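Got a structure here, written out as structure tokens. Questions coming.
Excluded from the complex is one protein chain; the other protein chains are retained at their positions.
Per-chain residue numbering starts at 1, and chain names A, B and C are given in the order in which the chains are listed.
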Amino acid sequence: MIIDRQARIVEKKNWGRYFLFRLKSPEIARSSQPGQFLMIKVSETTSPLLRRPLSLHYRSNQEVEIFFQATGMGTELLSKKKAGETLDILGPLGRGFSLNKEFKGKEVFCVGGGRGIAPLFFLAKELQLLGARPTIFYGGKTSGDLPLRSKLEEAGLEIKISTDDGSTGFRGLVTSLVENELQSQKPAFVYACGPEAMMKKLSEICLKNELSAEFSLESIMGCGIGACWGCVRPFRKNGEIHYLKVCQDGPVFHSREIVWMGE
Amino acid sequence: MIIDRQARIVEKKNWGRYFLFRLKSPEIARSSQPGQFLMIKVSETTSPLLRRPLSLHYRSNQEVEIFFQATGMGTELLSKKKAGETLDILGPLGRGFSLNKEFKGKEVFCVGGGRGIAPLFFLAKELQLLGARPTIFYGGKTSGDLPLRSKLEEAGLEIKISTDDGSTGFRGLVTSLVENELQSQKPAFVYACGPEAMMKKLSEICLKNELSAEFSLESIMGCGIGACWGCVRPFRKNGEIHYLKVCQDGPVFHSREIVWMGE
Amino acid sequence: MTMVDLSVDLGFIKLKNPVLAASGTFGYGLEFKPFFNLDMIGGFVVKGLYFNPREGNPPPRLVETPSGLINSVGLQGIGVEAFCREILPQLDQLDTAIIANVCGEEEEEYARVAEYLGRFKGLDALELNISCPNVREGGKCPAQDAEATYRTVRKVKQVASLPIITKLSPNVTDIVSVALAAEEAGSEGISLVNTFLAMAIELKTRKPKLGNILGGLSGPAIKPIALRMVWQVAQAVKIPVIGLGGIFTAEDALEFMVAGAAAVQVGTANFIDPEACLKIIEGMKKWAEENGINRLSEITGSLKI
Partner (left out) sequence: MTMVDLSVDLGFIKLKNPVLAASGTFGYGLEFKPFFNLDMIGGFVVKGLYFNPREGNPPPRLVETPSGLINSVGLQGIGVEAFCREILPQLDQLDTAIIANVCGEEEEEYARVAEYLGRFKGLDALELNISCPNVREGGKCPAQDAEATYRTVRKVKQVASLPIITKLSPNVTDIVSVALAAEEAGSEGISLVNTFLAMAIELKTRKPKLGNILGGLSGPAIKPIALRMVWQVAQAVKIPVIGLGGIFTAEDALEFMVAGAAAVQVGTANFIDPEACLKIIEGMKKWAEENGINRLSEITGSLKI
């Protein structure tokens, strides 16, 4: 875990409510794994008080990328930062996606809804390095919610698009798109990140199709480093239900452990 | 009193810790008097909570100017705003300097210490319009504290400079410079704004030399509009001491009313 | 879209909408005339009134804190006679609820002030300020004790011709017991909270930042505590509860109503934005429209546990 108080914003991109920052932070870049996240200071004052958790969207040798949606005061303030300014970031944090060498040559699905696409780019690139064949399912409400489409395509990734309103790609939920695809092929593994309802539905589909899956979960985080016990959710462990820390035991969990909200 | 929520920063200048903003705000510009002030929102969050009082440094037909020193969190945040962004400002507020038609053709002194110069530019320009002959005494700790020197000179104002360390102009306190000047001429009136200690000393000098004077005072302000009773200071009124509101009864007061701190 | 009914019936007073400006933060009301038509808001509570004029506490009287404000104004004011002579006739022109904030050094004075105010027309209710931390030694006040609260309210009820809202202090172990005492003594309503007893120190001089040493904390910082107290009190009493403490937005105000407040007061927010009350009302109306709520008062106490 490294605190980089001077991570410079090297590049900033913006599409509507979505933002991508490329940050210079060699040490954090070096030790990052897909599925891990950063805690980012968004204000110099005491309001908003807490850092904000954002997934690692990508890392290169010297740099890390974050991709986020401005939804509330914190991400709003963050989105106003300009290239050249610096951020105070803490990371890499948490347990990321498991990268199994046996996936080599095999098909794997990466399913992302909205801003949930953030960790999947880094993941898919690593899966490619491993020799696996990732397909990214990228769903959004409408075509404006798919800003990373061309970036994914340019990276030579196999992608399938859905929008709720059909403005582009498959019309319907990204989970339906996955179900369709499952008619023709079964992947070796499923990774996902997105809204709770989407992931819950996907986990049911995986269960029915006897697919192993990992999900990156969200939770309100006080510290991100396992010190506050604030981020817990219930999980199944050895037949019992326990509260585990999303920041430390996750944010990525295996589908069979997860107790979905409203269950 | 006008709330202009979209006063655009037309120009921003910066010298070390000192800043000058020119703001487009036609309505406020129209109704402003020298010595009046604005209440400026410095944050979109609740920290810092209160608006900050800043004097009107100048106004033209469509625009107003503020000149300030970044001293704490609020002015620090304000100083980071960029040209093109907008401010939420409230004003013009308070009772400004009295502009007496009888000063026509007469010498008047305007004495400013540090950021206290802020309201004196507007004042001196209005005095010129009235046909008075203002001399600005502009004092600072060192030459870096006199950023408005050339602006005042270019405006054709008579100015006298002092620095505590003698790095430019008279070496010593601006009040000593005034005392020196009083050897050769007595003004019809003295106006001043600056640190409490400077103004207190000046008021003693005025008393000794039987000069009428007005001072612009500072006080922590909750509202700036007379609603909170938070900004009061003690003043002499009809032989009694009463708490008056700096924001409404001032910020400009006649020297004979003022009870100086530590008196 | 049908018009949303924003009106609130407190039993002893009808408000055109549930937003009142809080005492001490809205002057005598007239200070806000330059900003908007005062008839637009539900009403306002004027600055605290003692019988005689008061100079208040020595300055400095304000300290800004993280998301909060400490004040030690100490109820500087013109006294009840000047108020009734000079201010009240002007307020009587307004078509909005006017509430006087009644103060006292001891129980006797509360009754005297309340009785005097009852002789004039223009007021709709009295708010008993038994909770100001800025007057007595160490910030103590009657609202910190259920019995003292009962006695004070009782005494005022005996002479008051106007309905009474008792304003509670948050500086207590058990807010519910004080609220129940006020109700039992005949108070027609309860408002809460007043400010939290607080302090700030200037490190450089090692002196208190306030001339009065202690002051009262208000603003967004206190909202989560105030909301909790309003919820607890609203469940316990039958009389209407007016909630306040750090309300800055329409969402804040609506949360207090969901917690059980029949109406709300807006305090410190008026300093930062003189149009705060107006904006909050507009925001509440918009929210009701968007959520298909025809009568805003329906949401009072609708918290789902």
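By our rule, a residue touches a chain if its C-beta (ideal position, glycine included) is under 8 Å from a C-beta of that chain, and two chains touch if they have at least 3 such contacts.
Just so you know, these numbers come straight off a predicted model, no measurement behind them.
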item	value
Chains shown that the absent chain touches, full complex	A, B, C
Sole contact to the chain not displayed, among C:20, C:45 or C:217	C:217
Per the touch definition above, residue among A:7, A:28, A:56 or A:90 touching the missing chain	A:90
Omitted-chain contact residue, chosen from C:144, C:187, C:265 or C:297	C:144
Residues from subunit A at the interface with the omitted partner, ascending	1, 3, 41, 46-51, 90, 219-223, 225-234, 242-243
Contacts of subunit C with the absent chain, listed as residue ranges	63, 65-68, 70, 138, 144-145, 171-174, 196-201, 203, 205-208, 213-214, 217, 219-225, 227-228, 231-232, 246, 251, 254-255, 258-259, 287, 299, 302-305
Residues in subunit B touching the chain absent from view	45-47
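Assume only the chains that are shown with their structure count from here on.
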item	value
Of A-C and B-C, pair with higher C-beta contact tally	B-C
Chain whose Cα centroid lies nearest the overall Cα centroid	C
Centre-to-centre distance between subunit C and subunit B (centres being mean Cα positions), rounded to whole Å	36
Between subunit C and subunit A, distance of the C-alpha-averaged centres to the nearest whole Å	47
For subunit A, residues contacting two or more additional chains	45-47
Overlap residues in subunit C, where contacts from two or more other chains coincide	66-67, 220
